[in-house]
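With one protein chain withheld, the remaining protein chains of the complex are depicted in position.
Letters are used for the chains, namely A, B, C and D, taken in the order the chains are written, and counting of residues starts over at 1 for each.
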Amino acid sequence: MNKQGTSETVISIGSTTSLLKRDWLPIVIVIAAALIALVFVGSPSIWLTLTLAGLAMGMMVFIVASGLTLVFGLMDVLNFGHGAFVTVGAYLAYAVLTMMTGLTVADNLVLNVLALIAVVIVAAVGAGFLGWIFERIIVRRVYGDHLKQILITMGGMIVIEQVVMMIWGSQEQLIQLPTSLRGAFVMGDAVVEKYRLLVVVFGSVLFLAMYFSLSHTRIGLLIRAGVEDAEMIQALGYRIRRLFVGLFVVGSGLAGFGGVMWVFYRGTLTADIGGELMILAFIVIIMGGLGSITGCFISAILVSVVANYVAFLVPEMAMTSTIILLVAVISWRPRGLFPLTKR
Amino acid sequence: MTQPILQLENVHTYIEQYHILQGITFDVAENGFTVIVGRNGAGKTTTLRTIIGLWQAKSGTVKLRGQEIQDQTTSEIARAGVAYVPENMGIFGDLTVRENMILAARRGKFDTDRLEWIFGLFPPIKKFWNLAAGNLSGGQKQMLAIARAIIEPSDLLLIDEPTKGIAPAIIEDMIDAFLELKRMQTTILLVEQNFAFAAALGDDVVVIDDGQVVHRGAMETLSSNPDLQQQYLGLALNE
Amino acid sequence: MISSLLSEDLPRSRIVAFTLILLLMAMLAAPVAIGGLTIMSVFVKIAIFVVLVGSFDLLLGYTGMISFAHTMYFGIGAYGTGIALKSMGASWEAIAIGFLAGAFLSFVIAVAVGLFSMRTKTIFFAMITLAVANAFAVLVNQFYTITGGHDGLIFQIPRVLKPAFVIIPRDVFGVPINGTTLSYYAILLICGLLFLLMLRIVNSPFGRVLQAIRENELRAEALGFNVLRHRVVVSCIAAVLACVAGALNALWLRFVGPEVTLDLQVMLDVLLIVVIGGMGTLYGAIIGAGVFVFAETYLQGAIAYIAPMIAEVPVVSVVIHPDRWVFWLGILFVVSVYYFPEGIVGRLRNRAAELANIKK
Amino acid sequence: MDSAPNIADHYPVIETKGLSVSFGGHLAVSDVSCCFEEGTLTAIVGPNGAGKTTYFNLISGQLKSTSGQVFLNGEEITQYPVARRAQCGIGRAFQLTNLFPELSVQENIRLAVQSMAKTRDSFLTLWSSHKDLIVKADHFLELAGLEQYAKANASTLSHGNQRKLEVAILMALEPRVYMFDEPTAGMSVDEVPIVLDLIKRVKSEGNKTILLVEHKLDVIRSLADRIVVLNNGEVVADGDPTTVMASDIVREAYLGRARQDRVGTAK
Partner (left out) sequence: EDSIKITVIQDVTGSAVLESYANQVYRGFDLGIQWATEGTGKVLGRDIEVIRKDTTIKPDRARALLAEAYEDGSVLVVGSTSSGITKSMLPVAQDYEKILLVAPAVADSITGEDWNRFIFKSSRNNSFDMQAQAVAMRLDENTSIGIIGEDYAFVRDGAAALKEAVKKYGATVAAEEFVEVNAADLTPALERIAQKMENAKGRKILFAYFGFLPNYMGKIMNWGPERYNLEPTSIILTLPALETFKVVPGMEGGAFYYYGLPKNEINDWFVAEHKKQFGTPPDFFTVEGFAAASAVVTALKKANSTETEDLIAAMEGMEFPSVRGPRTFRAEDHQAMMPMYHVKLANEEGVAWAVPQLVRKIEPEEFDIPIRNER
């Protein structure tokens, strides 16, 4: 073997796709949609308000859907109970917040953000722990069988929601943001809620973290391979079960995180809060391409921003716009914007 | 003689309610090359799957270097140094060739020399490095399955019918490859229908029929004796 | 005779057969023997769900298509009939026109959805139908001037079907035989016939092809079966059957509303019934619907019966509380998947087959 | 159409003209023009990845060609979907076993028989009332030697038996064109002759066109009337077996330099 050949292979066996080879088209489409909307909306300040609001909403959807991309997109578990972890996250946030009013009532940005982060951590860990139990009792039996997954996770969701109602009661509860995160910034004629900005920051950080941990480790590969042929991946020496459990826990934890973000936006909570975004989350994941973090992120933003434009321009179409978008994307790319798997 | 690396003793395996392996007993000698032959449906694949732990033996023992492994999980057995090429090849079709390979390189890095060697053996692997493995041709998939099993050194290599669908020229190379592996201290247990291929490589042979071992011995004995072939394989090969 | 009526697809398990006969007899006798709207409602719901679930099983169990839009067709049938009765008055023509309009709309949507199914994978298809059904529910809500929106619609039905139409007065059997009884038996009869029709369909050559498509679509195509056409056809059959079920439901309730028809919850109930009963066996639809409807109707009552006995026990009294009966329904979901992975009918049939094997 | 009718209106059963397909720049089948006549068995050989299976896919419709045309008895079928081609009489078996796993072996074959029957889509008749189809299915079941597995699910068969079932399904279709993709791969030595007999039977009917992809040289030698060699998607040799097998290009690309006789045959 000559040296030359070796070094050549080292290059070719390294990173697969360079940045240039990436598929930029969907991103271009998002930007194009925004620009076309600008023409129709006319007023730049209204456009900006709509765009920023849509962006924040998209981030929120992404955070809630992020766990689902792992569980449904990568692991191929159609978890209809995902919403239950969102609910649990929301209620944990509520519980923690009522315990540490000191930090949240203080009009101090740093303290407030710290409080919020603490809430997120508790909610994510709590939901993750519940996810672990859920995996053991509910999901373990039904890997590979979508239909049973739908039913059993639905059952699990009902049980969790009912337990939440046993603990916290069925009445609607009010939850308030830490003081300094309330209100909005006015920039010229456009407004942005402070909280929405925070969501954009959290969403972006989450996206980058997930993107790098999946593309720089073999976890994503292992899971996809394990879903396709669990026997073979074990025969290669991997403890696929552990990985599945771990990923499920992370997915549930992310749902808990999403629950925190969502409940603060919503302002009040009831036990069925988790179900509200689930259809949207599923749409976003399908549209993005199963298992693709980037796809989930882009399509969450696309859906939300477009929904805002349409709601402003032709409100009658607001509800159908998402479906039309979904059908259009699927007709264009039957496996979603960034297809990762053949499923 | 040294202790055999793998010993099966009176192994019984059930699939659902069917009694498939009905008392399989044989040894695989360290650094040797053992071939299992037998008719379709005899239980060859089941034997390999029982060894790697994909089926659970209902009774009997499977020993790897004297250690009983029949109750261990597949991943434990694999990590104990057993590599496996399944009959259906077990290719991850959604993943690229490279990704298939990197999963087999357990530390996440390739030994470049070994990779070069594989590229030399199976040129399509290199050529289609970034292609989704599901799109490979039948023979190319088979090559990938073997490449995946040999990218890391292992103590025992279980291979289920590697030559099916492989063109003669590559079979040639495969013979060389297996011989080289053998030189590199890998023990190979091969299930094979292509008797010429088996005969070219095997030291020992095990004939399975109806879930039982009907013949064990040196390859020489069988390959040179048409009567035995007629008896065990239903067909004399050197007419 | 019975065998060909059942398209040679017999229950193949004594327990199943026995249960079916028992249920059928109970259904026939109930209005006279027990009387009262409660028991009739239970049985009518079972009968209607047999058609709804059975038609869904044509898609799911036989063809392997997961669709969340099935109750949408159920809703279209119900709304079509309801809206026509409301706007045209209580006449048979209104029922006919409303139902036909609903069936036609279902047919058109089913063709569109069926055609779209070709482009995507099963699970994508499922998710898309979920979104479509959701959007449809929102639309119904928005067109509230026609549909009654969130609150639904009530309407009159022909007098012959109403309790005011007395056939045999109360004092003869102790229970009145009237228009309600008449519609009860009519619904039972129609549902029974539709069940036999479905049984025939799945045991026809066409039905075999559906199963082949479920197993391996590409191979079915390679054998020369036009997969797309089969999918579209079965989607239409299932949609129209669901539509009939919806119309019957509307006539029985004299009300249509999203909770009874379009809610995702109804769809999930249907799914649960299919799985409890056993996918890919139409008898499963009967057993599943029976188990489910009885559980739904009496579970809360049963818990309310137990609850006072354990009212003092701290945690248990919270869990076993009539208001928490949904918790137990959730447990039922989980348990049924755990213990009846192939459904009750599947399980019983396997057992019967094993017993037969042993005897041999 | 530029193809002037052949003399005496004779068309080859299958003809491909300039058939090509490329995957992202990689030409898997490149400009293949070939005719296959009634009553002949043509073996298609070539190294792995030569494009044999892809060529089959183009003929039977699983893949759409990038350019070129396919004709069946002079009728262009390039745009026909898979099912329609099958109905026209193009039948194929797959290299990687492709069955209805949870249906019984018998049902697998029945479906093939049914596909060619007029009643295939009938809704309201009972499947079991079509006795003729069942009898026919059982006939092919027997031919393939799978009677004992008739009621077993296809997924529970061993690999070799699944291969046999694959062949039996093709037989049951009774097409005009049979395409076998490595029918004997993974089949035990004593079972290979059963499959070969099946193919010979079809051949002896005289009016069938058979395409066969195989890597076993002895099989090719015993069956083929003609050999087409593909390499890198192109036809590199075409002719009668002895000449083709002896040609340098085949030795070079396919058989491997020196030892071709040791491998793939019993000698």
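Throughout what follows, a residue touches a chain if its C-beta (ideal position, glycine included) is under 8 Å from a C-beta of that chain, and two chains touch if they have at least 3 such contacts.
Bear in mind the structure is a predicted one, so any value in this text is a computation, not a measurement.
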- Task: Check the whole complex and report which displayed chains the hidden chain contacts.
- Result: A, C
- Identified contact with the non-displayed chain, of C:V260, C:I320 or C:V337: C:V260
- From C:S91, C:T122, C:Q300 or C:N350, residue that would touch the chain that is not displayed: C:Q300
- Note on the structure: Given A:L109, A:I133, A:A184 or A:A209, the residue that touches the chain left out of view is A:A184
- Task: Mind listing the chain A residues that contact the chain we can't see here?
- Result: 43, 46, 49-50, 53-54, 57, 60, 161, 165, 169-174, 182-184, 186, 189, 191, 193, 195, 265-268, 270-272, 276-277, 304, 307-312, 315, 318-319
- Message: If the hidden chain were put back, which residues of chain C would touch it?
- Response: 36-38, 41-42, 45, 138, 141-142, 144, 148-154, 156, 162-164, 249, 252-255, 257-260, 296-297, 300, 322-326
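Just so it is clear, only the chains that are shown with their structure count from here on.
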- Task: Measure off the straight-line distance from the CA centroid of chain B to the CA centroid of chain C, and report it in whole Å.
- Result: 52
- Distance from the mean Cα position of chain D to that of chain C, given in whole angstrom: 45
- Note on the structure: Multi-chain contacts in chain D, i.e. residues touching at least two other chains, fall at none
- Query: In graph terms, with chains as vertices and touches as edges, which category applies: line, ring, star, complete, or other?
  - Reply: ring
- Sites on chain C touched by chain D in the complex: 4, 7-8, 200-201, 203-209, 211-212, 215-216, 218-227, 230
- Mind listing the chain C positions that touch chain A in their complex? 60, 66, 116, 119-124, 126-128, 130-132, 134-135, 138-139, 142, 268, 271-272, 275, 279, 318-319, 324, 326-327, 329-334, 336-338, 341
- Message: Touching residues of chain A toward chain C in the complex: what are they?
- Response: 78, 137-138, 141-142, 146-148, 150-152, 154-159, 162-163, 165-166, 279, 282-283, 286, 319-320, 322-323, 326-327, 330-331, 334-335, 343
